[in-house]
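Here the complex is missing one protein chain, while the rest keep their positions.
== chain A ==
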Amino acid sequence: MHKYIIRRILVFIPMLIMLSIIVFALAKAAPGDPFTGKILDPTVDPEVFNEQREALGLNDPIPVQYFRWATSMAKGDFGESMYYKGRDVQSLISERIVNTVYLGLFALVITLVVAIPIGIYSAKNPYSPLDYSATTFGFLGLAIPNFFFGLIAIYVFAIKLGWFPAQGTISNIHITGFSEFLNRIHHMVLPGITLGLAGTATYMRYMRSEVLDVLGSDYIRTAKAKGMNDRNVLYKHTLRNAIIPIITLMGFEFGALLSGAIITEQVFSYPGLGTLFINSITNRDYPVIMSITLLLGVAILIGNLLADIFYSIVDPRIRYD
């Protein structure tokens, strides 16, 4: 098992190098550079930007630029943002990543807490009124665009009822300690639900069909024939088998957690990685694009590794040597 994990982690390295080359090439292939969009200011002499391009090495051949970036990356230096003058990429990302991870986890918890019990219930009582309403809710959840749901939520719960704050992550800078935590959670409720909505629907549908599937299988019939009670059949045999696809889903979710939720972040002015990523692409902020992509790559690889490890825990038949 340990060997397996180490082997998997070693394989990450060539994958990430490949990923970085492809993303670098793509980013450079996009027309323009960090200064092209800026030049629409008639009081600024475009010559100024050429000088800055030169200073940043943007006029060098692309392979040279890639190797310069890769060497500093290998030394652990993510470089300096080309758009946010004087800011290094590390500080930009670390400032946002906290918000993003909190919000992602919050949404995930909401998703799981809501989706799994309902999914199980629906499977155990298929075609019951609750199953039908859960299905309806599920399709609605998938069908309603995030930004629309977010806007409605802000209008009703923040502006009309005033229960939750409409924007941002914290009321002000002076809140500290436990009340800071509460304040942040308070700010997270609306974006968290908005973000978790589609996930909830997906997980619920998955859970329902998996449990239904497993419930119909031979070994469950055997377990029941042995005289095992329903409760034990459900928890000991059914769930363990039904949970595997959910783990696969969550492996992906781990990466999605970091990529942030661009639309939700924007509707709630919630400064996260998603917005940073979009802006860095718009502004051709190459060092930031590269760092975030690599970060996402790492997160997805780790998420998958974790998922594979969990498989072996949940399902003893799966072994890695």
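We adopt the following convention: contacts are C-beta pairs under 8 Å (C-beta built on N, C-alpha and C of every residue); 3 or more make two chains touch, one makes a residue touch a chain; residues count from 1.
Here, contacts and distances are computed from a predicted model.
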{"item": "Hidden subunit of the complex - UniProt protein name among \"Peptide-binding protein\", \"Elongation factor P\", \"Oxaloacetate decarboxylase beta chain\" or \"Helicase\"", "value": "\"Peptide-binding protein\""}
{"item": "Residue of A:G104, A:G119, A:G141 or A:G255 in touch with the missing chain, whole complex considered", "value": "A:G255"}
{"item": "Residue in contact with the excluded chain [from A:Y132, A:Y155 or A:F181]", "value": "A:Y155"}
{"item": "Residue touching the undisplayed chain, where the options are A:P42, A:G76 or A:G227", "value": "A:P42"}
{"item": "Residue, one of A:Y84, A:F137 or A:F164, that touches the chain absent here", "value": "A:Y84"}
{"item": "Touching residues on chain A - with respect to the absent chain", "value": "7-8, 11, 15, 19, 22-23, 26-27, 30-33, 36-46, 48-52, 54-55, 83-87, 95, 147, 151, 154-155, 158-159, 162, 166-170, 172-173, 252, 255, 266-269, 271, 278-279, 281-284, 293, 296-297, 300-301, 304-305, 308"}
